[in-house]
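Every protein chain except one is present and positioned as in the full complex.
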Amino acid sequence: MSVSALSRARPVIRRGQASRFPPTVVASFAVLALVLLWSLVPTLFTGQDPARGVPADKFLGPSTAHWFGTDHLGRDLFARVVHGTASSVTSALVAVGIGVLVGGLIGLIAGFVGGWVDAVLARLVDVLLAIPSFLLAVVVVSSLGFETINAAIATGVSAVGVFARVMRSEVLKTRRAVFVEASYLQGGSRWHILVRHVLPNASRSVLMLAVLQFGLSILIIAGLAFLGYGDPPPASDWGLLISIGKDYPLAQWLVYAPALVTIATVLSVNRISRWLRKTD
Amino acid sequence: MAPQDRLTLDRVTAPADDALLRVEGLSVSYGDNQVVTDVSFGLRRGGSLALIGESGSGKSTIARAVLRLLPEGTGRARGLVEFDGQDVLSLSERRFRSLRGRRIGFVPQDPSTSLNPVRTVGSQAREAAALLDEPGGHRELVLETFAQVGLDDPRRVYDSYPHQLSGGMLQRVLIGLTVLPRPALIVADEPTSALDVTIQKRILDLLSDLRRDLDISLLLITHDLAIAAERADTLVVLKDGVVQESGGTASVFSSPSSEYARKLHADVPALNPDRYRHLRERPAGGTGERPKIEVGGVTKSFTVDGRALVAVDDVSFTVEAGTTHALVGESGSGKTTTIRLLLGLEEPDRGTITVAGEEVTGRSHAELRSIRRHLQLVYQNPFTSLDPTWTVKRLVGESLDRFRVGTRRERADRVREALDSVGLGENLLSRKPGALSGGQRQRVALARSLVLRPDVIVLDEPTSALDVSVQAGIVEVLLSLQAELGLTYVFVSHDLALVRQLAHTVSVMHRGRIVESGAVATVFDDPRRPYTRALVDSIPVGAGTVSGGVS
Amino acid sequence: MNRDYARYALRRVLQAIVVILLAYVFTFVVISVLPGDPVTNTLRNPQNGFTEEEIARIVSYYGLDRPVYEQLWDSLSRLLVGDLGISLRSGLPVGRLIGDVLGSTLLLAGSALVVALVLAFAIGFGTRYLPKRYGQGLLRAFPSLFLSVPNFVIGLVLINVFAFQLGLFRVIDSEGGLATFFAAIALGIPVSAQVAEVLIANLDHEAGQEYASVARSRGLGQTGLFLRHLLKPSALPVVTVVALTVGELLGGAVITEQIFGRTGIGSLVERSVTTQDLPVLQAVVTLAAVIFVVVNLVADLAYPLLDPRVRLGGAKPRDKAEVAR
Partner (left out) sequence: ACGPGVAANTGGSGEPRSGGDITFLIDSLGDTWIPNNSAISSFQGHIWGHLTDKLVYVDEKGEVSPWIAESWEQNTTATEFTLHLRKGVTFSDKTPVDAAAVLANLDIWAKGDATRGINPIGLFPKTYDHAEVVDPATVKVFFKAPTLGFIPTLGYHGSILVSPKTIALPAAQQADLANDLGSGPFVLSSWKEGDSVVLKKREDYNWAPAALKHQGAAYLDSITYKLVAQPSVRTSAVQSGQADVAYNPSPQELKSFSDQGFTTATPRYLGFVNGFAVNTRIAPFDDVKVRQALQHGIDRKEIISTVYTEDWLAPQSLFQSNVPGATDHSADFAFDAAKSDGLLDEAGWVKGADGVRAKDGKPLELMLYANPYLATSKSVDELIAQQLGKIGFKVNIQAFDVVTYGERVKIGSPSVAAYEVTRSFIDAGIVAGVLTDANKGENWFGLGQTDQKLVQLASSVASAESVDARAPLLDELQGHVLQQGYFVPLTQIVQRIYLQSPKLQGVSYNGIAYANYYAAWLG
C-alpha cells in the first residue's frame, strides 16, 4: 500500500475558496441568468411581437429601434431571439433529460446488476455509440417528423449511449469503493447501497456531463434546425433563426445575432461545467 | 550499522564558511497562502541535516524551494538560499539548471510515481548519465551505477518499465540516478515512507553508505523522529512552516526545548515502547473461557492471470476476549485477506473460523448479518472508507438505521455517544468527510464501528495513513475503549513498534503463512525466525542510543 | 500475456461484429417506424395522376408491399453476401452510390483529423510554453470556444471570407485542395477542441506528477521535459479520443458537406433521409458504424501495445478518455 497515494489525497480544506468566483464564471452565470429570464418572461425584455412584423420594414439593419435588425418579413429579430429562447432552452433540457434518465437508468442497471444483463445492455449502448451521434439524431428526427421537440428527442436519444457509459463506469467504480463494502458491513442491503451510496456518488459525474451536454444539445438541435428539422414558422428557436437568416447574405445580422447569442450561451455553459469540475 | 554516523552526532553545527547550503529567512507561499515562514538553517559540507515535522508542516515545500521546483505561477519563495556560495533564488533558470542534477540531487518520496511510466528505466537513466559531460559509454555507466546501488540484475532493470519493478528496486534506481553525476548535496524527501519496513532500513543504509563513500551532504526530510535521529547530525523541527527547534541531533533529541519537539518525541512508538503499558496490562480477564476468536487452518487462494496464488496458507490463531491480537508482516503477506475471511467477506477454501462461538464460514447473508453486529471493521484508509456524500451523523448512524435499533432519538443519542467516546464533538455531526482531517475521519470510522457496541473490532492498519501525533491519539482512544468496554481487537499493521505498544499477542505472517506467534514481548525480544528478526531489526534504532535520557 | 491478448482481441472483434449487425437492424427499425418511401411518394404525387393499380405494380416490384420483418430478413440475408440493395430514390445500386462518395468523405474526415490534431497539439504545446500571465489563459479558453460555435456557422463564415471575399478557393471546385482544406477546418475545429482538452488536461496532469519534478531535478529544461517526458504519456490517451471523434467527423460531414457543396457520406445521408431511402440510409449508417467500430477496435487493440502500463481489460484507455467528455 502506498502511503504517498494517501497523502496526496489529503483533504485540502478549502479556505475561502467558495467565495472565489473567477470573473469569467460570474459572467457566465450572468449570461445564463439572462437566458433564463428571456425564456421565462420574454415580454419583460421586448414589447414587439415576434410573429407579426411590418412587411414594409423588412431587412432593416440593427438600430436602437431594432437592436438585432429586422428579418425578411419586417419582424424585430431581437424579439424573435428573446421569444425563441424558451423553445431553445426547453428543447435542450428535454434532450439532456432523456439522456440522463434513459442513459442513466441503463448505465445504473448494467453496472449494478452485472452479468448477462450488463452484457446485453452494453451491446445496446455500443450500438448507440457506434452510430455517429449526429447521424443518429438525423435519422431519428426524420422518422419522428419536423418539429423542434422531435429534434430534442433525437438529440436525447443520441446522447443516451454516452450517459449510459459514464453512469455504468461510475457505478462500477463506486460499487467497488471501500465505503460501499463498509456499508455492507453495517448491515446495508443491496437496495440500500444502490440508492444511498452508489447513486449519489455516481450521479456526480453524470450531472457534470449533463451540464456539458446541455450546451452540446443546443448546438445539435441548432444543427438539425439548420438542416430543416425544426418547428414550422413562426417559431423562432435560435437554430431556426440562423437557418432562415443564412439565406439572406445581404442581411448578415440575421445570422450573426442569433449565432452570437447561441455561442455566448453555450460558452457560458461550458465555462460553468469546467468550473464545476475544477471545484469538485 | 554505520557507526561513524553515530560518532558524528555530537558535532556542532558547521561554521558559516564551511556551509554548503545556507537557508536564511526563507518564506514560501502558494498563491496568497504562506506555508513556510522565516526558516533558517545551514548544512556543512559532508554533513547531514534532517527536517522533521508532521504532515503539511512545509518540509517538502522547503525542499522544493531549495531545488527551485515550486509549481510555476503559484509557488513563490522569498529569502536567501545559498548553495556553495551562490544565491540560488536569484539565479536565472538557465544558470540554475547547470546545478540541478549535477551538483544538487533529489531523491523523491514515492519511487513508484517518480519515473516516467511510459519510458524504460534505462532511457531515463541515460538522461542522468548525460549530465556527467563524459562522452559516450552512458549505458555502461548506468549499469555500473545500478550494480553499485545493489540491484541484482542491472540489465533487466535497464530494459524494464517502471511498473515492472518493485518499490524497493525503483528507489534504488532513483538513488543511483541521483548519485551518478556525483552531486555535492542530495535532498531526500521521505525516501522510504512508501516502502515496506524491511526495505526501508536497507534503503536508508544504502544512502548512508553512499554518502560516506562519495562524500555527499544530505538534506533528509522525514516525519519519523527515530529515523531522523539515526541518520542526521543536525535536526530542524518544523510545525506549520515555522522552525520550532534546531540544533545538533543529540541535543534536540535528548533535551528537546520546545513543547512541540517534546510531544513529537513522545508520540513516536519506536521511542516509547511502553507508553501505554498502564492501559494494556489490566488483569487479564476471561482466561479459561473459550477464546473470543478462533481461526483454524484457514487457506485461501486466488486465481491471478490463470495461476493460483495462495494468499493465506493454513493460518491458525486464537484471540482471548478483551485482548489485542496483532497480525504483522510485509506488504502482500496475507494480512488483509486473513481478516476479510474473518469477517465473512471472503469464503475460505479450507479451515474454520469462529467468532464468539459462532461459525463464520458457510453462512448465508442474513446469518452473517447477525454476526456482524458483534464484529466490526475499521479500514486502513479513512479517505476511501467513508462515503464522501454523507454527513458524519448519517455515517455513524448507518448501522443503527439498518438494524433498526431503538427510536430515532435513541439512535441520535448513541451516535453522539460514539463520537464522544472517540473524542469528537457534536459540531462535526453535519459535516461531510471532505471537511475533516485524516485523524478526524479515522475517528469517525472508529465511532461507526463502535456505535453498535460490538465486542470484536478488526482494524486493518488503521493508522498507517496518519501522522505520528494523530496516530498516538487514535491508539490512545483504542486502548482506553478496550480498558473500559473489554473489547477484543484484531490489529493489522506493518509497524512493529506500534504493535509492540498496543498488542498483547502477535502473529507474524510471511507469504501467507504464520511464521511465528505468541505474546508480544516474547516474539519481539527473542525472535526465533530470521524473518521475524529482520522485521524487528528494521525498527529504527536511533531510539536505542539516545532515548535513555528522555524516559 | 500473449494468449490473454489473443483472447481479449478475439472477444473484442466478436463484440464489434455483433454491434455492427445490431446497428443495421436498429437503423432499419427506426426508419421503418414511419410509413412512406420515395417510390410510393413519387408515384402518389397527384401531378402524375397514376391509378392505384399502376402504383401497386411498381410498389410490388420494389418489394415494398411485404411485411417489415420480411423486408428486414431479405436485406440482412443480402447483406451477408455483400449485396447492399438498390436505392429506392435513384434506382442505382447502393454499393455504387457509397463507392462514389466514400473517398471524398474519407479525404475530408482525414484532413479534418489532421487539422484537428495540428491545432490541438499547437494549443497543447502553447499552454506549456507561453508564460502564464500572457497568452496562456486565452489559449486554454480556445477549446471551450471551439466547442461553443455551431460548425455550420464556422463553415458559413469560412466560405464567405475565404471563397467570396478573398477568392482563395472556388465552391464549384468543391473537391479541390484549398476547398477541402477549408471544409476540413470547419469540420476539424470542434474535434480539435476535444482533443486539445484531453491533451491539456493530460499535460497538466503529467506535469504535476512526481516524475516530472524528479526529471527536472535531474537538470532537464522545459523543452526536454515536454518532448521527452510529457508528450508521450499525454498523447497516448489522445489515440482513444481520436478514435471516439471519428463519429463526430462522420456526423459533422452532413452539415459541412452541405455548406461546402461537397458530395460524400454526409450529403448522401441528408438526401436519403429526406426521401426516406431506406436501403441507402441503412447502408450508410451501418458503414459509419463499421468505420467507428473498426477504428475504435484498432485503437483499443493497439493501446495495450503502445502504453506499457496498460496490461489488459480494455476499459482502461476509455476511462482515461472520459476526462474529455
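We just call them A, B and C in the order they show up, numbering each chain from 1.
Definition applied: contacts are C-beta pairs under 8 Å (C-beta built on N, C-alpha and C of every residue); 3 or more make two chains touch, one makes a residue touch a chain.
Just so you know, these numbers come straight off a predicted model, no measurement behind them.
Although it is left out of the displayed model, the omitted chain contacts the following shown chains in the full complex: A, C.
Contact with the chain that does not appear here is found for just one residue of C:42, C:136 or C:222, C:42. Annotation for chain C: contacts to the undisplayed chain at residues 34-38, 41-51, 54, 57-58, 60-62, 86-87, 89-93, 97, 100-101, 156, 159-160, 163-164, 167, 170-172, 174, 258-259, 261-263, 267-268, 271, 274-276.
One chain is missing from the display, and on chain A it is touched by residues 51-53, 55-56, 58-59, 72-74, 142, 145-146, 228, 232-234, 246-250.
Convention: only the chains that are shown with their structure count from here on.
Averaged C-alpha coordinates give centres for chain B and chain C that are 50 Å from one another. In chain B, the residues that touch at least two other chains are 109-110, 113. Not a single residue position of chain C touches two or more of the other chains.
Chain B makes touch with chain A in their complex at residues 33, 55-56, 109-110, 112-113, 167, 193-194, 331, 343, 345, 369, 372-373, 376-377, 379-381, 383-389, 398-399, 402-403, 433-438, 441, 445, 448, 461, 464-465.
The residues of chain C lying in touch with chain A in their complex are 15, 18-20, 22-23, 26-27, 30-31, 33-34, 144-145, 147-153, 156, 160, 246-252, 254-255, 258, 269-270, 273-274, 276, 281, 284-285, 288-289, 292-293, 315, 318-319, 322, 325.
Considering their complex, residues 64, 67, 69, 71-73, 93-94, 97-98, 100-102, 104-106, 108-110, 113-119, 124, 127-128, 131, 161, 163, 174, 177, 305-306 of chain B touch chain C.
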